[in-house]
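Read the structure below first, then the notes.
One protein chain is absent from this view; the other protein chains keep their places.
By letter and in written order, the chains are A and B; residue numbering begins at 1 in each of them.
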Amino acid sequence: MSLLLGEIVAALGGELLGDAAMVVERLASLVAAGPAAISFLSHPRYRKELLASRAGCVIVAPSMRDEAMARGACLVVDDPYLYFARLTQLWKARHAPAQPPGIHPSAVVDVGAHVDATAVIGPLCVVERGARIGAGTVLKSRVTVSEDCVIGDRCLLHPGVVVGADGFGLAPHEGAWVKIEQLGAVRIGNDVEIGANTCIDRGALEDTVLEDGVKLDNLIQIGHNVRVGRNTAMAGCVGVAGSADIGAQCTIGGGAVVLGHLKLADGVHVSAATVVTRSILKPGQYTGVFPIDDNAAWERNAATLRHLHQLRERLRALEKQAASGLTP
Amino acid sequence: MSLLLGEIVAALGGELLGDAAMVVERLASLVAAGPAAISFLSHPRYRKELLASRAGCVIVAPSMRDEAMARGACLVVDDPYLYFARLTQLWKARHAPAQPPGIHPSAVVDVGAHVDATAVIGPLCVVERGARIGAGTVLKSRVTVSEDCVIGDRCLLHPGVVVGADGFGLAPHEGAWVKIEQLGAVRIGNDVEIGANTCIDRGALEDTVLEDGVKLDNLIQIGHNVRVGRNTAMAGCVGVAGSADIGAQCTIGGGAVVLGHLKLADGVHVSAATVVTRSILKPGQYTGVFPIDDNAAWERNAATLRHLHQLRERLRALEKQAASGLTP
Partner (left out) sequence: MSLLLGEIVAALGGELLGDAAMVVERLASLVAAGPAAISFLSHPRYRKELLASRAGCVIVAPSMRDEAMARGACLVVDDPYLYFARLTQLWKARHAPAQPPGIHPSAVVDVGAHVDATAVIGPLCVVERGARIGAGTVLKSRVTVSEDCVIGDRCLLHPGVVVGADGFGLAPHEGAWVKIEQLGAVRIGNDVEIGANTCIDRGALEDTVLEDGVKLDNLIQIGHNVRVGRNTAMAGCVGVAGSADIGAQCTIGGGAVVLGHLKLADGVHVSAATVVTRSILKPGQYTGVFPIDDNAAWERNAATLRHLHQLRERLRALEKQAASGLTP
């Protein structure tokens, strides 16, 4: 597995300061790279790693050209991280044979499902009646797409994904629960990636929707009737409750929870493990996490927290006293 | 896909104020409904949506009869939400052919498993030796029921569910872990629904138990030896640690965590993302969530929180000083 530096530049562009005949045997981080590796500097704050790196060639921004040249071969590009992303794609395309289009014989695809001829349905997947799988979309293995759910083009669904299980709809009746059948489906746009064992529930009446370019990590739960806007990305273990309406270009950190029926504007960024309990209509970064501490300190502070409201009342009383000029 | 209003009333009851020959082509929310749709008003606070709705017919409570009549056809029933739930069931029964009973040829069912003749074992399920699947129960697809686990009647297990994996039992020994084999199984009652990719571990010695009518959403973890009482419902991403004993008619919000060996009384309601760190013996609503804020405000407050105990001490000192009448 190798590429010449010249091949990389021919395919992806950039200004090469070094030997086009150099053989690149691997991609690596600055720290792990050896002389046969190409690496990249995504941010000037890693300058020290750059100078210490043994990488045969480094991808850098124009601002780092001089420092990079001083240490050896480099590739100068506008956005090194983006260039590196494209290089991983080039590398994979050259070295890892793609799964051929078609339906693996072990997959169970209903005759009433519509699978594009260029799609890949991997081993042990289930595609139910009325489901549609678009052009170039890949279901890796052990993916379920339930009836009438639609997946767009160029999507990638990792193992264990479940699209279109019933949303959690129940009406209380005499102490028990009566099921609300989920009559909607799931509609997923183009260029959507869904991580392993993530679940997207079907809608109760209308459809649950993931718009184009949405990226979901592993073990995420998307409840019924949710909308996730274009290019929004969520890290692992996020839970989005039913009927939440999440805008475009949002990022949701790992383990965050979005409660039901809330609206998040475009460009809202939720920190990891934060619980969104109200609609957020203004772009920005939002957080709500109890700070970690050694256990003894946490115990003291958590115990006090349970009396915080009282503390405020006591503070107020003191302030009043001070303001009145009376010391009893 | 359609039903006459008259057919709906014949099947489900209610007082129809409108034309029994009206053709209902879909069920929809008040906002999304058009003239061929039936909708419902679950709560008077949505009165405004009712008045603005284009729905051909609306299901309402007796208290809303006059307002609903003024705008067009309506169906007056005691509990509109419950009626709507039953209507979704009627709709599905009429329009979506149920999976026929029997074992899909791609499922792997041990000869020593007992599957009721009216049960549905969907594609790519695994049912191990000694497992029992009750009457009318449906395993949708890619469900595992491990050895000796018992599922009651009329249950619904969504794709990816794992019943009866080993509980997490380990004894420490010289810095490593010695496995405690899990000799119990899982016993699931009747009318239980389990969401996609949810896991119910087998017991260490006795069985893990889900009682009748329990409803679990997706991606939930139920540890070994847990008991979940009748009709308790849990939203997605809940984690229940080993040997927790959860009462009947509880609700556990999404992403909540219940620690091990705790007891929750009947009728305890835990808010989403709350961590239950102590037994709760009194019914009621319980919460513990760090409030979300813009990131800068959160940082300030979180930093202060790490000194909260000290703040209280300082407040006490001031109070003492004030009480003593001394201003130093």
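Throughout what follows, a residue touches a chain if its C-beta (ideal position, glycine included) is under 8 Å from a C-beta of that chain, and two chains touch if they have at least 3 such contacts.
Note that the structure is a prediction, hence the values are computed from the model and not measured.
> Among B:56, B:239 or B:254, which one is in touch with the chain left out?
Answer from the full complex: B:239 touches the omitted chain.
> Which candidate, A:103, A:237 or A:265, sits in contact with the chain we can't see?
Once the missing chain is taken into account, the touching residue is A:237.
> Since one chain has been left out of the picture, which residues of chain B touch it in the full complex?
On the side of chain B, residues 106, 108, 124, 126, 142, 144, 146-147, 160, 162, 165-166, 168-173, 175-183, 197, 199, 201, 204-206, 219, 221, 223, 237, 239, 241, 257, 259, 270-271, 274-278, 284-291, 293, 297, 300-301, 303-305, 307-308, 311, 314-315, 318, 321-322, 327-328 touch the unshown chain.
> Which chain A residues touch the hidden chain?
That gives, for chain A, the contact residues 26-29, 32, 79, 81-82, 84-86, 88-89, 91-92, 96, 104, 106, 122-124, 140-142, 156, 158-160, 191, 193, 195-197, 213, 215, 217-219, 231, 233, 235-237, 249, 254-255, 272-273, 289-295, 298-299, 302-303, 305-309, 311-312, 315, 318-319, 322-323, 325-327.
Methods note: only the chains that are shown with their structure count from here on.
> Can you compute the centre-to-centre distance for chain A and chain B, using the mean CA position of each chain? Integer Å is fine.
Going by mean C-alpha positions, chain A sits 25 Å from chain B.
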